[in-house]
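Note that one protein chain of the assembly has been removed; the remaining protein chains are unaltered in position.
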Amino acid sequence: MERDAILRELAETFGAERIHAQETADGLPTAWVEPGLLLDLLSYLKTARSGAYPMLYDLTAIDERERSHREGQPPSDFTMVYQLLSFERNEDLRIKVALEGQAPSVPSATCLWPSADFYEREVWDMFGIAFEGRPALRRILMPPWWEGHPLRKEHPARATDMGRFGMSEDEQAAMLEELKFDPVKWQVDGPGPEAGAGTFYINIGPQHPSAHGVLRLVAKLEGEVVVDLYPDIGYHHRGAEKMGERQSWHTYIPYTDRIDYLAGSMNELPYLLAVEKLAGIEVPERALVIRVMMAELFRIISHLVFYGTFSQDVGQMSPVFYMFNDRERAFDIVEAVTGGRMHPGWFRIGGVAMDLPRGWDEMVLAFVKHMRGTLKDYDAAIMRSSLFKARTVGVGALSLGEAVEWGATGPFLRACGLDWDLRKKRPYGGYERFDFDVPTATGGDSYDRLAIHVEEMRQSLRIIEQCVAGMPAGPYKADHPLAVPPPKDRTMRDIETLIDHFLAVSWGPNLPPGEACATVEAAKGQNSYYLVSDGGGMSYRTRIRTPSFAHIQMAPMMARGLTISDLVVILGSVDYVLADVDR
Amino acid sequence: MSETAGFPIVAGILSVLFGVLIVAALSIWLERRLLGLLQQRSGPNRVGPLGLLQVVADTVKIFAKENWVPPFADKVVFVLAPPIVIATALASFAVVPLAPGFVVADFNVGLLFFLGMSSLAVYGVALSGWASNSKFSLLGSVRAVGQMVSYEVFMGLSLLGVVAQAGSFSLVDIVNAQKGLWNCVPQALGFAVFFVASLAETRRVPFDLPEAENELVAGYHTEYSGFKFAMFYLGEYVGVTLNSAIIVTLFFGGWSGPFLPPIAWFLVKTVFFIAVFILVRGSLPRPRYDQLISFGWKLMLPLALVNLVATGAIVLATAGPR
Partner (left out) sequence: MKAPDPSAHPFADIQLARRADLLAWGRSRSLWPFNFGLSCCYVELATALTSKYDLARFGSEIIRGSPREADVMVVAGTVFKKMAPIVRHMWEQMMEPRWVISMGSCAGSGGMYDIYSVVQGVDSFLPVDIYIQGCPPSPDSFMRGLTLLQESIEQEKRPLSWVVGPQGVVKPARPSMRDIMRDERRVRGGLEPPDGI
């Protein structure tokens, strides 16, 4: 098979006995290697002369100790998973490393990809897997006083299993003391604030008007100039991955909405695509188009918030009001269709929750018409404002090489000049039938990132228009035993269907064992769900790869040498939300 | 009131003082309503008719808020800083003629007094940030000082054209000199430069860098609360009122106008400029610190100088030999 060409190539280069291929439900080439070979293999893949994999797309782990279906896989207590992305081949590659024992360790990949830093710290924090050959590991998502590693199977999942939360004044003081910035503990500077006369540290966040949530950045300043920046995340860690291990496949859908909480239903798409791959469900045409329409509507909703808050970060007071008004118009549609606003939780395994309401098309077309007009006004008020340009052009510029090296995706990557949009490159969920353009820019700066977002809204309007024009007739949900909740019309007539319905609703479907990863071009970049099913009614491991996590790691690189005002602009232009960073 | 008798002066001072405070408070209401209009919403409208009592409610609340000085602050300076801001702005009104004969003190150097007072105001801002002993406050104060140093220079220079035309520093003389033609026509350039400078002077968008909410949380007044914060808050609007009044006096003929009584004309014009200040705030983004400074030195200062030289030349040429 063509898609396994890379596996054959690896077997030829490193020896067939050292590369162990695995079949997965998503068809993504997957190879097991031993820890000793890992770095050689990664380095070969990153710099191979043809068809290289320049981006470390994801790095995570699986606690395999309680997994029963591991057919055809080497024995392992903990498995490291590296996912690499090749633009040239238009293909991903998954590398797995089997680790034995309760406190395993593996060579660090930070020497190859600096972006591995955050990911490795996350794996250490969540699984207790150590990495050799890198600066000492520090917790990243959990607070420093935390005990245990939450994604290990023995760690309790529920807060209610861990005793009632209380905080005396002494405990609070001790916690605050532990959270305090310490250049030595954080391994960023020599001991003490000696690092040069006239420099000082300042805490931006976790509560700051421009942090867009609970992000904490410690800035080392010289006057107003940012000498260095140390992000501290985890103030918004909601345990979404652990939650996947205790919610049924169906009841996990609402949790996905709250990952990138500005883009509601858009988040449900990658999760359901992965579930449908595992279950082998074919989604009917109408459901596909409805999903695309809602996803694009939420892309506009998310971009509008970005547009407004960005202009507010630059100090403009009014545009955010106009954009939230447009967002309300979009929410009127969302409310008419789904009944919800920000988090409708409306897509279902195999389709959507219900058919579109009567009169939806006029509503949608009126919105498209309105948006076309207002986007023009915003161009005049913001995009063409010379003061706005003076603040944003050239600020936080990145080269394409840096963006790829650090795992940037979405508008971020396209602002650097790479024409890479998954909707075009690997059409998923029915995107192949739509006609739209992928905007790119060349400067890679804050202004270009905004320009991409604005143009994407126009393209989304085009897609939505095509959805309205070509909405297929037919069922809105797949007729498949694993598509829940099952159709209700026959339940009151025969007992078998009733039992079936009852089980499917109360326990949810059991998906066949396997692994699948699905990626979509979400509002902020590429968002992936990597699901491991052990044949049960719940996921064995849910990995959510979010774009903001990678993007926030790049903030120091973009802000060094600029001023605090520029830092605020850069943060505004990155388009992150904290739930998307910390999950 | 230029009479020398004791009582009318006190009455004059008090009426100007309360008049200014009322106009400043109303301008807070005006700002919130106007910004609402600009942003397609209604603004405060529940407290009192048209929401006019909103400011009263805010005042009552803020006066009863806990009065507190942070333990890490320099207490004396911390407490003294806010009154400086509001006192200097109020004192400047002494030289502003509101109507013929209705001025608290008609100095012959009235304009210089105004410039001096507005230079003093920055001490309040600078000291507050210094005394707060907080990093965000200090950054705000440093910005304020840098901004003032740059903008004071051409603020003064932009007004010299007016002085040259009137031949006097007294604001009353300047108003009287505009009987034929308001200064905004011959001194259009000076007006433009002064308007920009007074935006900077009042620390309003786009020159609100010392408090830039998105960057410095609340800038120099981050640590202030209750009554002391109220003084900064009100001080800003007294400053807006003052600068509008000065613009009216120097460039728009002060109290002069047909039909209405002079004081009414003065009020109408002042409120108009207050509204302009507010709408500017609602529309523009904020420049970066270095852009602001270079805008001042590289564009505004030369413009002010050109205006001064040109005015001087014309005044000399038309005055003829003495």
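Letters are used for the chains, namely A and B, taken in the order the chains are written, and counting of residues starts over at 1 for each.
Quick note on the criterion: contacts are C-beta pairs under 8 Å (C-beta built on N, C-alpha and C of every residue); 3 or more make two chains touch, one makes a residue touch a chain.
In this text, all values refer to a predicted model and were calculated from it rather than measured experimentally.
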- request: Could you tell me which of the visible chains the hidden chain touches?
  value: A, B
Statement: In the whole complex, of A:Ala336, A:Met383 or A:Leu400, the residue touching the missing chain would be A:Ala336
- request: Give the residue, chosen from A:Pro75, A:Gly101, A:Gly198 or A:Gly359, that touches the chain omitted from the document.
  value: A:Gly359
Task: With the full complex in mind, choose from A:Pro29, A:Pro107, A:Gly128 or A:Gly239 the residue touching the hidden chain.
output: A:Gly239
Statement: Of A:Pro209, A:Gly417 or A:Gly443, the residue touching the omitted chain is A:Pro209
Of A:Ala103, A:Leu176, A:Ala469 or A:Ile495, the residue in touch with the unshown chain: A:Leu176
Where the unshown chain meets chain B, residue by residue: 32, 36, 39-47, 51, 54, 56-62, 64-68, 213, 217-218, 221-226, 229
- prompt: If you put the missing chain back, which residues of chain A would it touch?
  reply: 141-143, 150, 155-160, 162, 164-167, 171-172, 175-176, 179, 206-209, 213-214, 234-239, 242-243, 254-255, 258, 261-262, 305, 320-322, 324-325, 327-328, 336, 339, 341-343, 354-355, 357-360, 363, 578-579
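Assume only the chains that are shown with their structure count from here on.
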Query: What part of chain B is in contact with chain A in the complex they form?
result: 35, 38-41, 135-136, 139, 142-143, 205-206, 208, 212-217, 281-291
Field: chain B partner contacts - residues on chain A that touch it in the complex
entry: 200, 202, 208-210, 223-224, 311-318, 321-322, 325, 385, 387-388, 390-391, 563-566, 568
